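What you see is the complex with one protein chain gone and the rest in place.
Here is chain A:
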Amino acid sequence: MRRHGWWLTLLVLGLCSAAQAEEKKFKACFIYVGPVGDIGWSYAHDEARKLALKELPWLETQYVESVPEGQALPVIDRLVKGGCKAVFTTSFGFMDQTLEAAKKYPEVVFAHATGFKRAPNMATYMADFYQLYYLNGLMAGALTKTGKVGYVAAFPIPELKRHISAFALGVRAVNPEATVNLKWINAWVSPTKAREAAEALMAEGNDVLAFTEDTATVVQAAGRKKVPVFAHYSPMYRFSPDFVVSGQLVHWEKIYIDFLKKVREGAYAPGKLQDVDYWWLLHEGAVELGTQPGMPINPKWVDALKKAQMTVEGKPVSVHDRVMALLKDMSSSKPSFDPFQGPLTDRQGKARVPAGKGMSIQELNQMQWVVPGVVGPVADEPQ
């Protein structure tokens, strides 16, 4: 009897721990549009995935990279068959296929980055940069001597128009005559195009550069010609420590961890996601100003920005102080400042945002117009 007891205890213990292990893990899967090594968009999502993995011991993950837009569905099929309980699709072009998959697999939780379509089991999320672009614009406006700021732009979609406009508003808040000059490369990752576009901008006399492209090419090209530049998306300080002034950093993990916790707790069970839309900014910590974490402004450029003056409500302020003050304000729970506060007109002169009003998330997400000061062709611009 005694011997049997031992065996039984062991068996029960074994079964329990097996059941526990079974219950422990939750599988979340990620679909990336680019290679995880692009040093930009997909890289940032994958870094966030790793951080979520570290933070949530019950989580297991899988990812598929370089999935062409329009081919997400078969990948989702495979992942769901492989046991994925939550699927994150991280490109605008995956939107409709994610929706289709959400209908096909009602028991799986879906979340789509940067889109606007939702379902009972499909949420949307975005960590947006427009506040940071305004701050970078202030610094760019202070640093340009020619009054020409160059911008290497990926695609003329609302997201970029929003960011370029916020950037231009910042530039002009310091230097009302300055322009933001665009070069479109029609690619998310293309070092050769980004390089030649940057060279063309510098040849045209732009003496400060910013960009949306997923490599550090523009930072390197600007650094070689000793032109101040604003980094994009990932820590690019090391690519040009003397000439990167500031930039935008993303922390998708803040969203992933929050979302997955709530899925685990049952708050975000399938059927409860119709209205779940993350639009996380500075306050939520989803984005950060700077060229690398913890460095909002490159120390080498602080003096120049302290010397530069601008006028805020009739009083002279240094650009550096203005940036820091707004950064603090916009990081607070109730920001009093928003870059897109009215009155605003588009560059054709048409009134877009009335005085005292701001823009809704939906309006920001569907923004097709750009503000005055933006120079260059802009596709789908309302006339």
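The rule is short, and it goes like this: a residue touches a chain if its C-beta (ideal position, glycine included) is under 8 Å from a C-beta of that chain, and two chains touch if they have at least 3 such contacts; residues count from 1.
The rule is short, and it goes like this: contacts and distances are computed from a predicted model.
UniProt lists the omitted chain of the complex under the protein name "Sugar ABC transporter, permease protein" (options: "Hydrogenase small subunit", "Sugar ABC transporter, permease protein", "Aspartate carbamoyltransferase" or "DsrE/DsrF/DrsH-like family protein"). Between the chain not shown and the residues A:Thr61, A:Thr217 or A:Asn365, the one that touches is A:Thr217. When the whole complex is considered, the residue among A:Leu73, A:Ala200, A:Ala269 or A:Ala304 that touches the unshown chain is A:Ala200. Within the complete assembly, A:Gly376 is the residue of A:Gly93, A:Pro120, A:Gly358 or A:Gly376 that touches the hidden chain. Considering the full assembly, A:Ser190 is the residue among A:Gln62, A:Ser190 or A:Gln368 that touches the omitted chain.
Although one chain is not shown, part of chain A still touches it, namely residues 35-39, 43, 181-185, 189-193, 195-197, 199-201, 203-204, 215-217, 220, 234, 238-239, 375-377.
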